[in-house]
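Omission of a single protein chain aside, the complex is shown with its protein chains in their original locations.
On to chain A.
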Amino acid sequence: MSKDIRIKKGLNINLVGTAEQTTSKAVLSNVYAIQLSDFHGITPKLMVKQGAEVKAGEPLFYNKNMESMLFVSPISGELIEIERGDRRRILTLKILADKTQEAFSGAALDVENASKEELKAVLLKSGCWPFIKQRPYDVVANPDTTPKSIFISGYSSGPLQADLDYVLQGKEKELQAAISALGKLTPGKVHVSVGSSKSPLSSMTGVELHNVSGPHPAGLVGTQINKLDPINKGELVWTVTPQDLIIIGEYLLTGKFNAERVVALAGSSVKAPKYYTTKIGAEISTFLYASGVNEENFRVINGDVLTGSKSKPDGYLGYYNNTVTVIPEGDDYELFGWNKPVFNKISATRALTFSWMQPNKKYDLDTNTNGEHRAFVVTGQYEKVFPMDIFPMQLLKACMVKDLDEMEQLGLYEVAPEDFSLTEFICISKQPHQKIIREGLDLLQKEIG
């Protein structure tokens, strides 16, 4: 029986620059890049040498701790650069695209008749596996394990996120193939949540369909897990984003790894925010300047303003991102910024801040922190935007003091850093919540596994 999710606690961050629902084809990028920072906790072992020719879908590297897990090239071309950081850690793999694209040969799979093992093998070999993430720890799923259920959120509630109802249009076949395949990987259910009946996901079979409503973070998969089937110690839940399902589904249907994806280019610094068809790893400039930017001093974000990573115009589209946000930098002082009435910024209080008067107004926020970092002082604020049955401040403090028992007991297994993005946004003490949770998860994984 499906259960609907209604969230009351939360906050919608309405920003200027929603992507208009028209899609253009982005010009082809010369260079595509795989950024290893997208795969948290994965140590790559290269399978091709610098200068080698690869085809689209051909493996580039594998996971050192799980050799069957391959990561593939989104494009056919020449591996021209391996960017390394401290201790020769690989940061970025850059591939110069060929004029004519060649796909790495694979075979379609009859999902209905395939066994669980066959499916896993195909997903691992095709490079589709890294799209499946697991909770706890918010890392790429371990294929040796079996999740109790799989969650897919088809509702985007975050600020300026790509509208999934729009970008998934016409992809029902691929989505269904991927969902049927995922259904074989778990003895439990595949939970799919949608914001409206317009979503292509609402016609899927073999799933538990849930209607989600309410303010952000209703669309975050962590919120939905917490409301439907919370994770206990020792349990595993897998999550996949719908846009990655398309790539998985297309591979299962055609045997080809197609890294194409519809990306929302949004934000107040973009002249004409809209959607672009491009590929994973493409240079952001290939579509950014097609829409144009309003100002000199802006920040390009791979993802949305709450959870995305900082990039630059000549940066590359992240492996999991379907949104690129561009907002003004806020590196300027403001006279008496701490006490004068504020009309142009969002606030969760009414301390001479007036965003409560116009809940539907769209704001043009910049990257200023609006204050300095302090110790936790105010209480009861996070709870208003945090819908999970978890004490957010107590959990953050447990992570900060590295108290493993408390972290476990207070529910760290149930959360990912993104679940703390809204509390971080409203935090009066400007504490880095997502970083604290990430470090807590890493510690817990290292110590308990």
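Throughout what follows, a contact is a pair of C-beta atoms (placed from the backbone, for glycine too) under 8 Å apart; a residue touches a chain by one contact, two chains touch by 3 or more; residues count from 1.
As a working rule, contacts and distances are computed from a predicted model.
Student: Suppose you had to identify the omitted chain by its UniProt name; would it be "Integral membrane protein", "Na(+)-translocating NADH-quinone reductase subunit B", "Cytochrome c554 and c-prime" or "Branched-chain amino acid transport system substrate-binding protein"?
Tutor: "Na(+)-translocating NADH-quinone reductase subunit B"
Student: Among A:Lys125, A:Lys256 or A:Lys362, exactly one should touch the missing chain; which is it?
Tutor: A:Lys125
Student: If I consider the whole complex, including the chain that's not displayed, which of A:Glu67, A:Glu295 or A:Glu447 touches that chain?
Tutor: The one listed residue touching the chain not shown is A:Glu67.
Student: In the full complex, which of A:Ser24, A:Thr43, A:Thr92 or A:Ser347 touches the chain missing from this view?
Tutor: Residue touching the chain left out of view: A:Ser347.
Student: For chain A, which positions touch the chain that isn't shown here?
Tutor: Those residues of chain A that touch the unshown chain are 13, 15, 45-49, 59, 62, 66-68, 70, 117, 120-121, 124-125, 143-148, 159, 187-188, 230, 232-236, 299, 301, 305-310, 325, 327, 329-339, 342, 345-353, 355, 365-372, 374-381, 383, 389-391, 393-394, 409-411, 421, 424-430, 432-435, 438.
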